[in-house]
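Apart from one protein chain that is not included, each protein chain of the complex appears where it belongs.
And then chain A:
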Amino acid sequence: MWFCNFTDEGKLVDALDIARWQFGIVTVYHFLMVPLTIGLGTLVAILQTRWHQTGKEEYLRMTKFWGKLFLINFIMGVATGIVQEFQFGMAWSEYSRFVGDVFGAPLAMEALLAFFVESTFLGLWIFGWKKLPAKVHLACLWIAVAGSIVSAYFILVANSWMQHPVGVEMINGRPQMVDAWAVFTNNTAIVAFFHTITGALAVAGGFLLGIAWYQLWRRRKDGIDTVDATGKVIVGESATIPGRDKKDHAVWIKSLRIGAVVAMIAFAGTTISGDVQAKLMFEQQPMKMAAAEAACHDGTGFSILSIGDVGSRDCSDVVAVMEIPGLLSFLASGDFTTEVRGVNTLVPEYQERFGTHLSDDPMYGSRAGQEINYVPIMAVTYWGFRMMIGFGGLAAMAAGVALWLTRKGTVPRSKGLMRLALIGILAPFGANAAGWIFTEMGRQPFVVAPNPAMSGIDQVFMFTASAVSPGVSAGEMIFSLVALTSVYAVLLVVEVKLLTKYVRGGVVSAMPELDQTQPRKDDGGTSPGGEGDDDVLAFAY
């Protein structure tokens, strides 16, 4: 076989590096879909609730339109989520064996208590229009959305245990769960949960804002909406284009404003939760905090710009050009004077506690005996941290500007601004991805970071180098990396094209009944709408 030539002994490629790239790619990809599912799901549920409360048709239209986009995205999250559940055993068998006693439980609970709920009730929602009593139908969506949020909680419990292992004792060389309460109320997990949910809402807010802006711009371009001398909108109707009535304007202006407000509130939420996270990180993973700053020496200043090779993994070549004095201390501990330990101080501490070289244990494979580098790749942590904050802040500011610009009921006719609004959709996605890359890469060289509060025989940690499956060859990993990455790339193109198509179609794409020129039924036997439809299943496919 061609790929059997790539053995670990041959040193051509290293299974560990490929496995890490694979994990990074499939997980970041999965997390493009997840925040939109959580955020948009919540908003669609709110919109449908508003429809029930007010009976206003624009809320029904918003529910249908955003619901359609939600489903196109949701299925990609489902499909790529299966990989997540399998890949620990497939590519990271040593990790699975080591942590299984504590890490498997939240994953199994996620499937049993959350994902079942989400999938089953979403199926009821999709196929249950007109079939279920209206209130039950709405409840199904809320239950599905709650399922997706609970699902995020369990996954973050699992991930947070890797950042901050708690509730375990080392027995026979493996951490065993002794305190489930500690595992499931891990402060790292609780804060990460709020950070993730607010991050997801920011994604959904930007999504609504960008797309609604485009639709309002279209209405102006098509001459449907005009503005009077004061700039106030005069809402019109199109006689030729289906669905372009006055309610259509209400759909988009409301969507835009809801999106902008959600984006701003969500960003505020990420700021507050992120601040708490930084303080926890300062205690729990000091090296990650130092690497986020490319902070070599102990100090108090937050770096605005560091030059030199922040990508180097030692500190010989990093110069902080601009710093805000005291800010780093504030981030880390809430005052302006506490010295934040830098890389140069931390490395010897880590070396003393966890050794300078990997042991000769066969579980390290060809890496046995190698020197351990305790400094994460600082180019990634330093810039990842800044991209997260930068993209997030930019999106929130843009949302504020958008609210101001649309105060008179529509958007300016500028094509450039419209494009900016659409491109802006990407910013919160970027912030989410950068945040995850930062927090996962910043944990290296550990896959389970040591908890500084534990010491001696209780010390729980695992080097990433010993986590990979020993029996799986680099060739197999290359095959799966290439296969998954190319399939994911194709599917991303398909998803974006499909979303684009439905976005261009507007509300009519989700509510064909708004278009009077459409055929009703093949046979025309039953009356359109009303009671006749209750006799058959809702055909969603």
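Basically, a residue touches a chain if its C-beta (ideal position, glycine included) is under 8 Å from a C-beta of that chain, and two chains touch if they have at least 3 such contacts; residues count from 1.
Heads up, the rule we're going with is that contacts and distances are computed from a predicted model.
Participant: Looking at what's absent rather than what's present, what does UniProt name the missing chain, "ATP-binding cassette domain-containing protein", "ABC transporter permease", "Cytochrome d ubiquinol oxidase subunit II" or "Electron transfer flavoprotein beta subunit"?
Facilitator: Listed in its UniProt record, the absent chain's protein name reads "Cytochrome d ubiquinol oxidase subunit II".
Participant: Could you tell me which of A:L112, A:I423 or A:A453 touches the chain that is not displayed?
Facilitator: Answering carefully, the residue with contact to the hidden chain is A:L112.
Participant: In the whole complex, not just what's shown, which of A:A134, A:I324, A:I423 or A:A483 touches the removed chain?
Facilitator: A:A483
Participant: Among A:G100, A:G236 or A:G390, which one is in touch with the chain left out?
Facilitator: Result: among the candidates, A:G100 touches the missing chain.
Participant: If I consider the whole complex, including the chain that's not displayed, which of A:F23, A:W51 or A:F88 touches that chain?
Facilitator: Checking the options A:F23, A:W51 or A:F88, the one contacting the hidden chain is A:F88.
Participant: Looking at A:L40, A:M76 or A:A395, which residue reaches the missing chain?
Facilitator: Answer from the full complex: A:M76 touches the omitted chain.
Participant: Contact with the hidden chain only, please: which chain A residues?
Facilitator: Within chain A, the residues touching the omitted chain are 1, 3-4, 71-72, 74-76, 78-83, 85-86, 88-91, 93-94, 96-97, 99-105, 107-113, 115-117, 119-124, 126-128, 131-132, 171, 176-178, 180, 241-244, 469-473, 475-476, 479-480, 483-484, 487, 491, 494, 498, 501-502, 504-510, 512, 515, 517-523, 525, 535-537, 539-541.
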